[in-house]
Every structure is written in C-alpha cells, then in structure tokens.
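Complex shown without one protein chain; remaining protein chains in place.
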C-alpha cells in the first residue's frame, strides 16, 4: 500500500543534511511552505543551497532560515523586496552567495530538471550581464542563451489538498513554483493544508500527480503570513 | 469583447491555405478533431505538412485527409497501427514524406515551440538512427541529442468544454497532445463538444487558457470514432 | 528647461497609455508605475491581464473586506479574478510570456535607447542585492513592449538615450514610450515623436532627450492637414 503521509514535520524532513540543495515553493508569502522551513530551522541543517523565487520577508519562513545563518547560497530571481532585511544584511556582509536567474529561466531550468531535459536555449537575457560567459546560438534568426537543468536534493512544497498517494492541488496563486519544484528534486516533501481520502480529488484536476511526491505532512496552517 | 466562437467549420478554418503546417491533436481516435479534419478535406487545401502522433486508421478523420492526397509530409511518432492503410499505401508508393520522431521528443518539441524555447537537449534517441546527423552533447555525465522547437501554422484541437474566451477542458485521455499543440501554432482552432458560458469553468482547472486559442467551433460530435 | 508646460502625472501617463490598448489584448503590466494602467483600462474593452506568478484575467484590487489571502499579483498585492480567468503554474506562466502569447507588456525603465534597447532592472553592476524577476522574459517575449516612465530623471538627466549606460534588460525590444511629456515610437529611424503635450515644442522636448527626435510620418500628415 502506498501511504506517503507522515505524522510530523520531523519525519517529513528526515534525512535532510548539511549542504543539501533545497527548492522552496511560493511566490512571496503565498504558497511558501513556512512550517517545513521552520522545521529546517529547528533541524539546524547548515551550508544549504536554496532555490526559490524570493528571499523572504520579515522574520518568518525563508527569512528566518536566512537569519539563522543556515544558507550558503541562494538561487533566485527577486531577492529584494519590502522587508527582505535578512537577505540584504547577509548579502551586504558577503555572507551569502547569490545566483540571480531571470524568473522564467529559473522556472524553465526547474521544469527541465523534472522532465529529464539536460539543457535548453532561451532568448531571455541574451546580450545582458545575466548571460555573461554563457554559450549562445542563433536559432530561427534569433539569438538564444544556453541554460542548464537545475535539479535539487529536496523540494519543499505547499499544497492545498493532498491524499495518501501524494496527489496534490493548490489554491489560486499559491500554485506558482510548487508543481514544477515537486518534479525536480530527489526528495519532494509536501506541507498540505488539507488531507483528503484517496479518490476525493478529481483525476482530471490533480495538479501534481503523486508520482512526484515522497512525503506529505498535514499542516492546516491558514492564510499566508506576511 | 472577446468572442472566439465561430458558427461554422468553414469559418473556423478560414485562411488555411496550401502548404500549411498543421498540428492535429489526438492519440489514436481519442481527442482527434475529426470534424475539423473533415473540413480540411472539404476545403481541399493541398501539400500540407501534418504534425500528429498517429497517422489515422480506417477511412475517417486523418486517414481520410491522407487518402485524399492532401498531405505532402507527416511528422509523427507512430504512423503504423491497426487500420493505418491510407498512410501505408501512400508511404509504400513514395507519395508521402515521413519524419519519424520519438513520442516524447515530439511532445517536447511542440511544447518548446509554444514556450519560446528554441531548442533543447534530450537523452532520448542518443546513439540510435533517429539521432543520425544530430548534434550531441554530454551534460552531467549523460549523452544528449539537440532537438529544435517544432511550431506550426495551425493547430486543430478537440476540447470537451470551451467558452467564448477560448478557455478549454479535455475529457480523460482525450487530453493528450491537444493542450500543447494549442500553444504552438500561429492559429489555434478548437472543436469543442460543449460550449459553456464564461465563468462556468473553474479558474483552477482550466486546462488550456484562452490566450492560446483563436477560434472555437461547437461540435457535439459524440464519442471517438474508430 | 525653458518650458512652462505642465508635465503629466504618473496617473495621467498611465491613462494615456491605457487608452491605446485595443479590445481583446492580453497584457502584462510590470510592477511599479505600469500597474497603474489597470485603473484606466477603457470601458467596453475586454483586456485580459496576465500576472507572472500565474494568473490570466486578473481584476482590480479587492474591497478591504473582500481580500482573498491566496490571490496576489506579481507585485505581491492582493487582486481579484475576472470572470473567465484562470491559473497556471510558473513554467506555464513564463511559457505564455516567452512564447510570444502576450500582445503587450508595459514596463518601467531607467533608460531606453534609440534602437529599442531597454535598461530597467539594475542601475549598476555592483548594486547591492540586485533583483531581476520576470523583466528579461517579458521584454523578449511580448509582441509589443511599451515603456512607461518619466522623460528624465529627477535631476533632469534624459532617460531616452543613444545607448543605454545601465545594465541591459533586453536588446531592441521597445516599440513605444509613454512619458510625462510625449508618446514616442521606436522605429528603424530611431525615436519618432507621435504625440507631445500641447504647447511643448519639439526643440524643448529634444533638449530633454539624449538622442535625435524625429517627427513621425503620421504626425507630419496630421500637421499638414491641421
């Protein structure tokens, strides 16, 4: 029998060690799996590489993980935002590495990793600093930049509903990076607002099929914070 | 006001001329837009390039278009099947060109065209005849083949439900190539079993957002034939 | 600078730009000033707003008592959904952008060059905590890129230049610029003035512009007849 549901955040994060690369879903606070991030803080894993869109705000969620000094490197598109004080303090002090990636290229690199595509050519960033040193190629009369798949050891995902097979749905703009990150990591851990019985989710509208998911922990967390 | 609904197959296919490249959705008979294909036969457009998974069966749908001698070239993964007599007769007589593409590579090339990705590296077909003459590259210790985006002039799609903005859903395994083809053509034409009022479809479960669709024609066609 | 003409407010520029968006266009409004365009979309036109975080058919800000906590835009502000809207994940959202499906993207800018080069993401290569978000994808992907900005910096330095000195976002992509003084097309000839504030002379506008201004053919005709 397939049962991916685990009963605690600790069990959900078991085996995640120092130096892991970790994708974290969410766009701003919406769809960001804060409880799992808090679990990472409690766990104390260090030297992490974090792959995510933003770099957190305030002192909760991702910002808390950054402030705890557990992150060596962040790969993201938009670290600067209202309240991104934790990131900015680390960055200005030279205590965190930043790989800045255009948002669409970040999404596509994550998707490529999940889809077994080794690399791809995108027109985005051609001729800019963010393509500096990268291979380029003219395709169909247009200049493109070569970008590589971006896999991770772990993906932390926030879902709206999940069942014991790991099938998930998301809520409104909480979908964002969550479904693609779920496909791109060796270990995909879902924090779900609701647990539902197998068969509750309509097969036509499952957004993340369970094949991509390893563990589900029920966290009726409520509305996005911050 | 956005209203993509047209009242006839003729209007749905207006402007499609000789030598057009045309994607046709469906896997086998399921999700194959037979009424639009019949419309192409009636229209008499010739010298077509058809991009699709199979090459039709019997004497309906795609097989009928082939038998009518309107297709110069077909790009597909699995032309041979029970009843694919129209294709086989043409192929054996040297009267149709075949570009055989692994099914996943076909799907990915179509998706790439819709997503503005110029080309990508896939491990599929490395070292086989289907990669003959293609560029290869080792990425992360694995050999890959370079494959290019495959766009088309027209995509013919079968949907289950559609609204006046062109938002679509599909039914069960009728989904297959339809959503990705809808993204990859300059003109996307949908044959839909049901028309629904705007707002009927749940924003969370629209499978093809209307942005990808140009025309919708209502065809309560019934179950897949053949 | 010798002109007594009252420059337009940001709101007025946004309204001026909004009036040029045709019925039925799919439009992304960049974060910052371009977001204001949403408040001035002409009555009677259905214009579908896209947001990078995965929304099509975004509506205005909600009443304070009708906030949906899970529904935010790319600027991380709460929004609403129009009837007919839909959600997509991040890779699909940027497939929409990169794949050329948006009719228009409105972006803010630090500088636009006379060849259409855009600089809008960073003011220096040594900036602390740089952030790019979806700007580079939007700039290369949308069918039309219109810039909404002040004609000069606060200290009077022209933003329309022969060549951008700030880091580039994309090459040769801007087709039109709406400033607080004029509407200017970017053509093969360079900057072509389409419209100026009443009372403003071409000489006065040229004084605030660091590249040659041309009178557009359309405007010439208008002058001849008027």
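In this document, chain identifiers A, B and C correspond to the written order of the chains, with residue numbering beginning at 1 in each.
Just so it is clear, a contact is a pair of C-beta atoms (placed from the backbone, for glycine too) under 8 Å apart; a residue touches a chain by one contact, two chains touch by 3 or more.
Fair warning: this is a prediction, and the values are worked out from it, not measured in the lab.
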item	value
Touching partners, among the displayed chains, of the absent chain	A, B
From B:178, B:191 or B:219, residue that would touch the chain that is not displayed	B:178
Positions on chain B where the hidden chain makes contact	27-31, 53, 77-82, 84, 87-88, 91-92, 98, 100-105, 107-108, 110-111, 122-130, 170-180, 207, 223-224
Chain A, residues in touch with the chain not shown (by the definition above)	1-2, 111, 113-117, 163-165, 167, 183, 198-199, 201, 203-204, 206, 209-212
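The working rule: only the chains that are shown with their structure count from here on.
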item	value
Graph class of chain-chain contacts, one of line, ring, star, complete, other	complete
For chain A paired with chain B, centre-to-centre distance based on mean C-alpha positions, whole Å	33
Centre-to-centre distance between chain C and chain B (centres being mean Cα positions), rounded to whole Å	35
Contacts with two or more other chains, residues of chain A listed in rising order	108, 122-123, 170-172
Interface hub residues of chain C, defined as touching at least two other chains	81, 87-88, 91, 94, 97-98, 140-141
